[in-house]
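Next up is a structure, given as structure tokens.
Complex shown without one protein chain; remaining protein chains in place.
First chain written, first letter: the chains are A, B, C, D and E, and each begins at residue 1.
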């Protein structure tokens, strides 16, 4: 299985969520994070000390899916998460490997654990 | 080493934590998240727009452990995290591989980094 | 690519961030977490029930980088994150593998996705 | 008694009215802070919409049922329906004779608004908003208005010489016993136990408690309907009972849980304030310090009994904090009252009058009966018809999202 | 008319002054809670620094422009510059004749402070703090002071028999129409739409709204400059309009969005309070309940029109909640006023006087013209010179970090 981890704009969440739903994913987990990435620093000051305080609130979406399904999810996130032509700040997606998944309620393992129905 | 990532009910945390403790794990990290999974959507509306706003507050527990110890941890979480007979919403556990761990204070690496004592 | 995940003291963040910046990393994501690790439990009570309530607020920094760059990042975090001589509570770093990265705005993949400039 | 408007007295009642109005949202902050984030909006909308609904109800019918000319000491007549015949530029002849009649209506509105809303603490995290609305209206008409009439509107309790200065039974015993009934009818929350009773925003709860404390100056000392020595004595009695009860709770939390708790501190303060209400206009400041400590102990132990032993899920312990406290304080009138403090009040045991405590007990008994049984019946009927509790999935998701499509906090 | 200080009246005005002062920070809480976390500090500093800046301005020049001896009914003279010649131990001869002259200055300062700050709701999340400061000062001098003079300082509107008790046009229409102009000049926020209008801290917004509600007792009933029947009637009229408008909004939110909303509840309350302001000292409590419902409907629909149809990004809907409400309520004076309530006020249609409504319309028209056009021009000039909006990257990062190097919350 794959874990798809996307850092996206908070404004995009509600539409993104319903699109992922339509795709038929089994679940997702959202975390409030703050992000920084190159080229976006604002040089600010704090109590007289110069600091680069440029963290932007973002939301991290994590979806674990079967290997084959992962690409569709990535495409969906890219499509929904994009703002304009190459605009900065739309975020990134990371894909990594998951060895095993276990559903706590049913003790189901593997892909069974992450797909209730269908 | 393995990373065990469990998304569980907030109500279960205090007991779960003390059980993991008894097992002898070296540490854990908790994050407030919100989750959604299939079959649990409530169709709601927001300012007149129909949306499926069905995120449930959950807590993510992350434990990094030696490969051999991972199963015990999973069993413990499944045991403590379960509510009734196959009840929805009890959560999921994901297991993935961790290449290396470093303790910042001691610069210890590998399994030394995650087990202070014992 | 590698994901470097460090759980550090909140007090250390501002300096750590600017050091990582100097190194030339492409981005990072911060999450508020709470952590527990062995040997640090305080036995407290809550409404008359004995519980070990010993979660300490920490910040998780995640940086995804090229394989070759990972070590430099780890060294930087260790250097900045250390408080005194082997003092507890300075945190841990975990390194794991990332299969793919995609920049949402540009659709760039791999290391292109995580390095805007340079 | 002269019946002319005094600007000083009127100003005091303008303020007291404002202070008591403010208690309703403050109650919302107090409660919302002490429950889980996912249900906090549901409580805020209950108190906020309750303020609107019950204010309208009071103007339309409530005031006249409570303070209209008495039908056999049971209920007020309809003379003041829609505040018809209420004097604006003169005082009433029989109530609050130095402030405008409409001021008497306004002050008592705020008291009438907050009373049923206290019960929200018993069914927070459980009850549907629609059922809540209906319940508020019915309870106010069937329980609050009669009780207010019996005690303050010339009804039978006042005729037998029962005394309740600020609303010990009218407000606190009635809401407290109503809460006990509500907790029984609605049953326990899912996963009832210490794990779900973590307050989500303690500073918010402390803000609520602090403004409740301040508002109570208006609630109790406003009952003097004038500004003078008695008013200030009432204010100070109120303050000291809160102070001693709060400290008592902090010490008890320290003893039982090993750590002094701020949540104990604010709950103790509310218990002291609720408890001293009945007696606040009749006793000395020194008595109030003793009374506050007794109220603190009684209400603290009551929680241990009701919630921990009997496992009755009165979410915010209204039955103890208001109910038990109110009983203790109303009884205390029969012990601690002195006519040297308030010539229009009774003497208690310490002043040599051993009969007053019996009369006080009658009043308490009547209030318990009316409010416990009445609430039980009202809620059972609503339950059988439109239902009281949210669905299980709604409880899981939280009442905020499921019932109001709102979240308390976003980034 | 006797011109001696009355301690009761003076105490009422001391309190009313405090209550209205408190509305300014409360406005900040209300607004900050309803916008995104990353911009919440920027609004808090606007209201807090506005309180400082506009207070100083009022002492130095504002009071005399509004209340100094009239130049042809257009603007006040400079007799009271830096409050020179303001009596401390006696009342003014022509205003508020039972309280110290300096008390009249202080109470009206608080009204003058909050009025321009209401417009912050229109440009929250968009505007630079420096431009904000300049705008406040200019707007106060060019729009608020003349308007206050026309209505309350003996200016031409008062001379033609226009009545505005608490500030229906002086405060709410002027701020509301100024907000409309501001929203047009500043344009929409990035990603304007429902996704960015999630309030970040609802309890904070409810705290703000609750203290605005309480403060409005001072705002409106303070306009009586005395404590008596009219004062209490005004307080209760204010309260009931808020109650009915709040409930109206909750019902409308339920109907249109499927769920009763607490944010609707608090917005409705503010709309009711703003709306009833003009009429609060002239009408009966029963009328105010009808008026509150009408204001609620009008302001709710106005948002649908202005924000959802016309896509004008008046961030917190000041144009509807204050502007449209203020218009409705000021017109209502011409319908609902009774001299039996206030002998110094007008009679409206229901009292048989059909001409008053025309005069009220003239006042409303004048206020709209002055404030909409005036605000538009002022902002255009500032925009062309030092600029109004923050940079796009600053909007992304949030005004708190970019403009103030502060974050509302950390761990």
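By definition in this document, a residue touches a chain if its C-beta (ideal position, glycine included) is under 8 Å from a C-beta of that chain, and two chains touch if they have at least 3 such contacts.
As the structure is a prediction and not an experimental result, all values here were calculated from the model.
Asker: Out of E:8, E:296 or E:329, point to the residue that touches the absent chain in the complete complex.
Answerer: Answer from the full complex: E:8 touches the omitted chain.
Asker: Given the contact definition stated above, which residue among E:52, E:193, E:358 or E:387 touches the chain not shown here?
Answerer: Only one of E:52, E:193, E:358 or E:387 touches the chain omitted from view, namely E:52.
Asker: Touch as defined at the start, partner being the missing chain; which of D:20, D:235 or D:252 qualifies?
Answerer: If we include the chain that is not displayed, D:235 is the one touching it.
Asker: Looking at E:44, E:151, E:212 or E:337, which residue reaches the missing chain?
Answerer: Among E:44, E:151, E:212 or E:337, only E:44 touches the chain that is not shown.
Asker: If the hidden chain were put back, which residues of chain C would touch it?
Answerer: Within chain C, the residues that touch the unshown chain are 11-15, 40, 42, 44-46, 53-57, 89.
Asker: For the chain that got dropped from the picture, name the residues of chain E it touches.
Answerer: 5-11, 13-15, 17-18, 21-22, 25-26, 28-29, 32-33, 40-41, 44-45, 48-49, 51-53, 55-56, 59, 82-83, 87-90, 99-103, 105-106, 109, 129, 201, 204, 207, 403-411
Asker: Which parts of chain D are in contact with the chain that was left out?
Answerer: So the residues of chain D touching the missing chain come out as 6-9, 11-12, 15, 19, 36-38, 198-203, 206-207, 209-211, 213-214, 217, 221, 226-233, 235-236, 239-240, 242-244, 246-247, 250, 257-263, 265-266, 269, 285-286, 289, 341.
As a working rule, only the chains that are shown with their structure count from here on.
Asker: By count of C-beta pairs in contact, what is the leading chain pair?
Answerer: Maximum number of inter-chain contact pairs occurs for D-E.
Asker: In whole angstrom, how far does the Cα centroid of chain D sit from the Cα centroid of chain E?
Answerer: The mean C-alpha positions of chain D and chain E differ by 34 Å.
Asker: If you average the CA atoms of chain A and of chain E, how many Å lie between those two points?
Answerer: Centre-to-centre distance between chain A and chain E: 43 Å.
Asker: Determine the centre-to-centre distance between chain A and chain C, using the mean Cα coordinates as centres, and give it in whole Å.
Answerer: 18
Asker: At least two other chains touched by the same residue of chain D: list those residues.
Answerer: Touching at least two other chains: 194, 405, 410-411.
Asker: Which chain B residues sit where two or more other chains touch them?
Answerer: Correct list: 14, 31-32, 44-46, 53, 55, 89, 96-97.
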